[in-house]
Every structure is written in structure tokens, then in C-alpha cells.
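The structure follows.
The complex is shown incomplete by one protein chain, all other protein chains being positioned as in the whole.
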Amino acid sequence: MDKWHMSRMLRDMLRARAFEEATAQGYAQGKIAGFLHLYPGEEAVAVGVLHAAEPGDYVVSTYREHVHALVRGIPAQEIMAELHGKKTGISKGMGGSMHLFDASRRFLGGYAIVGETYPIALGAAYAVAYRRLPEAVICFFGDGAVNQGTFHESLNMAALWKLPILFVCENNHYQIGTEIHRHSAITEVYKRACGYGIPAEKVDGMDVLSVHAAAQKALERVRSGDGPQFLELDAYRANDPIAAAIHEAESGYPNPAAMAAAGPDCISLFSAHCCREKHLDETDIERMRQEVQTEIDAAVRFAEESAEPDMETAWSILHANRRYETLMESPE
Amino acid sequence: MDKWHMSRMLRDMLRARAFEEATAQGYAQGKIAGFLHLYPGEEAVAVGVLHAAEPGDYVVSTYREHVHALVRGIPAQEIMAELHGKKTGISKGMGGSMHLFDASRRFLGGYAIVGETYPIALGAAYAVAYRRLPEAVICFFGDGAVNQGTFHESLNMAALWKLPILFVCENNHYQIGTEIHRHSAITEVYKRACGYGIPAEKVDGMDVLSVHAAAQKALERVRSGDGPQFLELDAYRANDPIAAAIHEAESGYPNPAAMAAAGPDCISLFSAHCCREKHLDETDIERMRQEVQTEIDAAVRFAEESAEPDMETAWSILHANRRYETLMESPE
Amino acid sequence: MSEEIYYWQALNRAMDTEMAADDSIITLGEDVGLYGGTYRVTEGLMAKYGEWRVRDTPISENSFTGLGVGAAMLGLRPVVEIMTINFALFAIDAIINMAAKIPFMSGGQFPMPLTIRMPGGVARQLGAQHSQRLEHTLMNVPGLRMVVPATPQDAYGQLRQAIHSDDPIIFLEHELLYFSKGVVDETAVAPPIHQAMLRRTGRDMTCIAYSQMVLLALEAAEQLASEGIEMTVIDLRSLSPIDWETCVQSVQQTHHCLIVEEDCRFAGAGAELAATLQERCFYFLDKPIQRVAGLDIPTPFNGKLEAASIPRTKDIIEAARRLVSSAGVQS
Partner (left out) sequence: MSEEIYYWQALNRAMDTEMAADDSIITLGEDVGLYGGTYRVTEGLMAKYGEWRVRDTPISENSFTGLGVGAAMLGLRPVVEIMTINFALFAIDAIINMAAKIPFMSGGQFPMPLTIRMPGGVARQLGAQHSQRLEHTLMNVPGLRMVVPATPQDAYGQLRQAIHSDDPIIFLEHELLYFSKGVVDETAVAPPIHQAMLRRTGRDMTCIAYSQMVLLALEAAEQLASEGIEMTVIDLRSLSPIDWETCVQSVQQTHHCLIVEEDCRFAGAGAELAATLQERCFYFLDKPIQRVAGLDIPTPFNGKLEAASIPRTKDIIEAARRLVSSAGVQS
């Protein structure tokens, strides 16, 4: 991978971290409400996978999707505005933190009900396969989500009809407060794919380069008609003081201090790698940090200054699809 | 296995066949209504497994459960009366063909919604494990039923908590009109258990002795605390003219003539074995046939002559559990 | 052009006509393909349109309904068949939390041209688990629409309209209607999809029904007419939205309203009808609005009890007589 790609990836990891820090701050200040599921520590997963994706691919995500949306290309300000419930948000303030959607970037949504991402991905992939297009559907989910029945149903159908889906398990070892060995009979998640004959691999989710390489290989297979592929990405919540504080805010999760043993943070790891390989130096990285901070600060300002939607907008969105239909009165 | 056991097993297979023949007849005559799911051809499964069960074990079944109920020990007349919707039926005429229950024989019911047997078995086994009893729960289901999400959810929990369940898949290769390679990505059903670390085995479901041996071994493991076990029993609808006619009645299933290639009927197979081994001879078997026919004929008479339940009975059953409760009026 | 055909045939023709015209229409469900559908609705379609457009599924209701949702997001127009409404209990998350909410939650970015077809209601001795009625549940979901055709003509017209709609629509059939016959004119301009229809007009009272119950209401009306009671019968045709104007107008004229539903009475579909109509017609009503509905009991297997657990024609007749009799009026 060349220098340019590496620095784009590092930049996205920094953007992601800065975005979530700003989000946590907004939440602490009461400007963002609702459930807030943050991503710090897992940036290597979103960045590694989504940098391997093509614009023609589709992405399906969960309630922990801010960073997937951001890396997929949705402008930070439109995500941030959505988190603030503003009219300028990507979902016009109707969806919120757990429901980011972007049709133009083929971002098929964040879903708040654990287990919904599979059937959505299945349907999208079905449409792609039916049209014989060389596109892939990327389906994200957590380690806790693999125990929902839809996982099983959807993987069976995906394999049966050889649908173009890359299943990506972000294994952070916890389902809220329940550790993986207490929620799954088999803790090596990729082995779950054996019941469907889906090729599966476990990859270090803290190493963005490994993630990227694995995703690229898997996506090529998917696009060339080999059927679904499965990646388990072993990841941890951030061993990083700011990220730690962020996760404290999210109730129920294990004390991030306890996670420290898991090893260094994915951003430090990749920064060190870039420096070691002489692709970048500390000054470059510091400049990047400042640039992304400027971008995120602007996004927050945009969000804060944007107007709120009104009820008329809400009704018109609900009825948007009825535009050309006569529901009751006969046309004269 | 001694002669006595063998002849008991053969007798139960003959009872089962005679029972279903009578059922099909009652249906053709319009005396039995509703959906009717018959068992001919698969008798070796029910008989092999349930003869390996102890009275303390629990049985959970599907809508295709007449024979499971019969072999488990529910009197033929009470099952037949239930199929006729009579008050003397095992469920007082409220359940019908697909919902036979018998608390005293630990028969936890027939379930008409595909995929419900797993959680019921899970709950029963949970209760057994919590009380540390040496009992097993036997959970029956078809090949089509393994694609329901509850299969996955329940197998995971069963394995996670080492619950005493014997999962028994009656693989007759069809989900109504859909053949197994068109509904399952993996057609060797027992391999589905690998995703949960549950020991699994595929056994010839047409050979009652193999079924019995496999079930006995698996049930011993289950009762001794080894956790759940999984058996796939490869079975076919009957290659038998009467059974064939019966299946014709059940819409959607493949033409039984096409099934002929599958090999000889399980009852002929076992009868031949018993004769070859000199446990029984043709006369013994013929006598048995007559005895069971007498029993089944009596059951049909009993059912036909029994009274129908009235609406008051229905209401009293619905409210049976409220006996000791004050719902609204304060006690004076 | 007009021809007497079965209800299932009308549905089959609607599917065929639409699929021939638009290759973004696909259908999927258990046994819809090779076997042609449990109630023959998809007969012949797989041979004609291939397995990618007519897809037999495993028994995985939640996920194959969700598949329809995902495919609709990419612009396909899936018609999901759930074999019977009883199995829709497994798919309820896909229906309520996905299909109905995605268009709204996405700020209008994703239309949902999804039709979910299924038969509901009590058939003949299928037992409690196979006798579900679920209309009240689906009515309460904003973002979802639901139609309930009672005749082959409506089955034909409303299915075509549902497939054309960009909103998710529940297309509720009835197991006992598939083999009912009626004239279908394929060239007729269909009335708007959610419009109610006066199937019969009478000055004395208004009977509001839907699906299979419309046939019973019409039978009752015949009988009542012979006794001198003239009953208007409104076929709702749609449970969500409800064509209130048609109902209100009629009740304001007849001053008596009887609602007939197969749903269990307690919190059934009829409750909404009664609640809204008492509000809108209060000063026109001579008597309280009455409901003839299913008993609040799981459906007994026994045939006689089963029949007694849902409205029969005679129950409608008796309720109608009581409603228009002068007895029982107070104050």
C-alpha cells in the first residue's frame, strides 16, 4: 500500500476519533440526547473494511454506526446535525444517532434492533445478484448480535443463493455487560459460519492493514460471484484516556481500564507503523490531527446552528411515498 | 437387544402404522378435519428414539406428532378422540391433531408453528438442570425446521449452559414441496451443530436398531451432564402402497412413488430382520398386526362415539388457572 | 373481458400482469415457486419468470420478509408471501420495525415498495395456533397500510395497486376466500385502493365489515330484508387507512351502526371503528354502536366450538334485529 493510501486511512481514523470525542462532549453538555453508542478503539475495523469498498458497494450497519457513516463519505456535518436532531441532518432529524441513512452513498442505514442488519443485507444482495451487478453488500454486526435468529436464517439464505455479502463481525467481546464466553457457546465467532459453508476468517481488528487486506481479498471474492464471505475482526474498546472516558458514559460496558490489558490503541499502533515505515512523521500526523479537528469543530457548529425540523416536515416525510397515489377519493 | 424388546418395538411400529392408516381413513370420511400430518415411513425414528427414553424424560414434538404421542404411551383412544375434536381427547378437543399434550407422560406438546419446539425443550431442560435431575428432554423437528431462527438461538443456549437436551432431526428431505438442497445451504443437517460445539451424528433413520442404539448412547450422555447432543435421522416417507396413498392426501409433498427409490420401508426392514434372527416368525407378526388393529379399531369407535365438548368447557379451561386468584373484586 | 373466476385466480392474474410489465417485481415465500403456492396464487409464475423472480424460501419468516425490505430499498418491488398470518408472528419485527419505519427514519430517502401478502383468519379446524387474526396489530403501525379485499375483483385490482405503491402494504387475504368465485373485469378502472364500498344500501342501519365477513353481512342483509329491515353493508376494503367519510355518511343517515369483524372483540379492529364513529356520529346515533366479533378465547379445535367462536350469519342477524328494535332504548 502506498503512502497516499496509508495517510488517507490514518486521517480517517483520526477523523473518526475526533468525531466521537465531539459527540461525547455534545452528549455531556446535553446537546445530544438518546442512546449513544460510540466507536473509539474500533476505528481500524471501519477504516480497514470501508477503504477496501467500492462506491458501488452497499453498507448496512448497527446503532454503533457514526464512524461507518463518516468513513463511507457522509459529511461530518450532516451526521453531527442528525445527532443533534436537526433538519439539516442526513435523516432530517427523524432518525438520530442510531438511524443514519444515505441513499446516494449506498449507506443502507443504522439499525437499533440487534439482528436487523442481516436481512437488510440479504435483500440488498438479492437485488444485486438478480441484476447480475458486480457489487458487494457489507454487513456489520457485533459479537452479541450473532446469537439473534436472523443471523442464522440470513446466513443460510445468503449461502444457499450465493449472494454477494461480506459479513463483518466487530468482535469487541461484550454484549453490553455480558462477556462473550457468557453469551456464546463458541467464542471464536468465525466458526459460526461453518454451519452454512461460508468461508470465514479471523483477523486482528486492531491492525488496520490486516483488516484492509482481508477485506479486500474477501470483497474480490464476493464481487466475482463466489458467494458470501465472513470476517471476524477481533477488536477492543480503546485503551486511550479520552476514549476511556467516553465509554464510561455508555452504561453497562466494562470498565475501559480493565481493557487496557488488551494492548495498545489501534490509532497509536498505526501511527507508529506509519512513522516507522517513514510514510509520515510526527509533524505530519500532528498537522492531520489539527485539520480533522477543524473539520469536526465546523461540523459541531453547523449542527448547533442548524434549525430544528417541524411537525409538518415530519408528516410530509411520512407521506412522501404517497405522492402519485390516489388513496380514497376517486380522481375527477 | 433381547427378543422381548425387539417385539415391543416392532409392535409399536405396527401400531403406529395402523393408527395413521385409521387416521387417514377418518380424514377421507370427513370425520377428522383440519391439517393432518402423517408419519408412515418414519416409524423407525419415533420408535427407536422413544424406546430409548425413560419415563422421567420429557418429549417435545411438532404437528407431525401422533406417533410420538402414541409410542410415548398416550392411549390410542385419547389421541384418536382428540383428532376427532371430542371431549374425551387428550386435550379435551381443544387442541386437535397438531396439539397433543399429556402432562402425566411428560409429553410437552405438539407445536404447529415450525421452530417452536426448540425453546420449549430449552425451558424444560433448564428446569431439569436447575433442579439437578437426571432427566433428559427429547426435542423433535424436521429438516425444514432447522432454518428457523429459534434453532440457532436455542442450540446456542443449550450448549452454553450444558442443558440436557437430545435434539432429534427427522430428516425426510422435504419442507412441504421444497427439497432439502433447495432450502438448506448445507444438506447434512448434523453439521449445523458444529457452530455450537454440540456433538452430532447422522444415523440411518430407516433402521430402528441403529436409531435405538444411537439414541440410547446420546441420552446417556445427556443424562450424565455432558450437555446437549444432536442426532440427524435420515428417513423417508413410506415406500408402502397404503402409506403412499396416505401421503397423497397431504398436499404439497412429493409423489411417494418417487420416493420408492429410497429403499424399503422401515417396517418391512425390521420385520425381515426379526425373522432372519429368529426372534419372531411370520405368524407372530401377523398375530401382532391383528392385535394392534383391534386396538386401533376400538380407538376409532371410542373417538366416534365420544361426546363433543361444549363452550362452557372451553371457557372453564381458559380460566382454569385463575381458580385461586382474585382478579378484580376485593374479597369481603 | 369479464369472467367468473376464483379469488386465487384473480390474485394470480394480477401477479402475472404486473410481473410481465415490470421486471423489478419479484415474489418470494415458502413454496411459491415449484409448488405454485399453498393456495395456488403463484401458480405458473416460476416457469414463466424464473427462480430469481419467483423464489422458494426456507422456513425463515423474519429474514425473508426482511429480505423483501432490503430489496425494496434497492428499488425492487418485492411481493412477499407469508404462507399464513400465523407465521407472520416471526416476521413482525421486519414488518413493524423495518418496513414501516425505514422510509420515515431515513428522512424520506428510502421508499418501501413492498407488498406483504398473507391469508389471515379462522379457516376450518386448524387449531388455535393456526387461527390468528392480526389486523389490529398491523393497523396500529404508522407507516404501514393494509388492504382486505373481499371479492375476486378487488383481489385483482387492489393487488395491482398495492404493487404499484411506494409505501409498504399488508395485503390481507383469507383462507376461506381463495375458492370463492366472482366476476373479474381486468379492464375496469379500479376504485382507489383504500376506498370503502357500499355493497348494498338500506335505510335502517349500517353494517360495516371487511374480508370474509362481508359475505356473511350480505347474507344477513338478504334475510333481514325479508323481515323488513333494510341494512346498508359497507365493505371497508382497507383497514389502514380507513375510509371514514363513507362510514360516517352512512351512519349519519341510518342512525344505527353494527360492526362485524372476525377479530377477537377485545381490542380488535372493530374497536377503532366504534371509537371513531361514536365520536364522529354521536349526535346522529339512536343507539350505541354494536360489535359482532370473535369471542375472546383461543380458537377451539372442535368444529362446532370453532364455528361458535367467530361471527356466523345468524349472529349478525340477531344483532341487527336487536339494534333496530325499539326495545332497550332508555331516557
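To keep things simple, chains are lettered A, B and C as they appear, and every chain counts its residues starting from 1.
Methods note: a contact is a pair of C-beta atoms (placed from the backbone, for glycine too) under 8 Å apart; a residue touches a chain by one contact, two chains touch by 3 or more.
Because the structure is a prediction, the values reported are computed rather than measured.
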Of B:Phe19, B:Tyr39 or B:Phe101, the residue in touch with the unshown chain: B:Phe101
Residue, one of C:Ala162, C:Ala271 or C:Val324, that touches the chain absent here: C:Ala271
Options C:Thr115, C:Gln129 or C:Thr246, residue touching the unrepresented chain: C:Gln129
Listed residues A:Gly123, A:Gly144 or A:Gly227, member touching the removed chain: A:Gly144
In chain C, positions touching the absent partner: 62, 86, 89-90, 92-93, 96-97, 100-101, 104-105, 127-129, 132, 136-137, 139-143, 240, 263-264, 266-276, 278-280, 282-283, 285, 287-291, 295-298, 300-301, 329-331
Hidden partner chain, residues of chain B it touches: 58, 60, 89-95, 99, 101-103, 108-109, 111, 113, 116, 118-130, 149-150, 153-154, 156-157, 160-161, 314, 316-318, 320-331
For chain A, residues in touch with the removed chain: 33-35, 82, 85-86, 91, 93-99, 111-115, 144-145, 147-149, 175-178, 182-184, 251-252, 308-311, 314-315, 318
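FYI, only the chains that are shown with their structure count from here on.
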Cα-centroid distance, chain A relative to chain C, in whole angstrom: 40
Inter-chain centre distance, chain A versus chain B - centres from mean C-alpha coordinates, in Å: 46
Distance from chain C to chain B - Cα centre to Cα centre, in angstrom: 36
Shared-contact residues (touching 2 or more other chains) in chain B: 147-149, 182-184
Multi-chain contact residues (two or more partners), chain C: 57-58, 60, 62-63
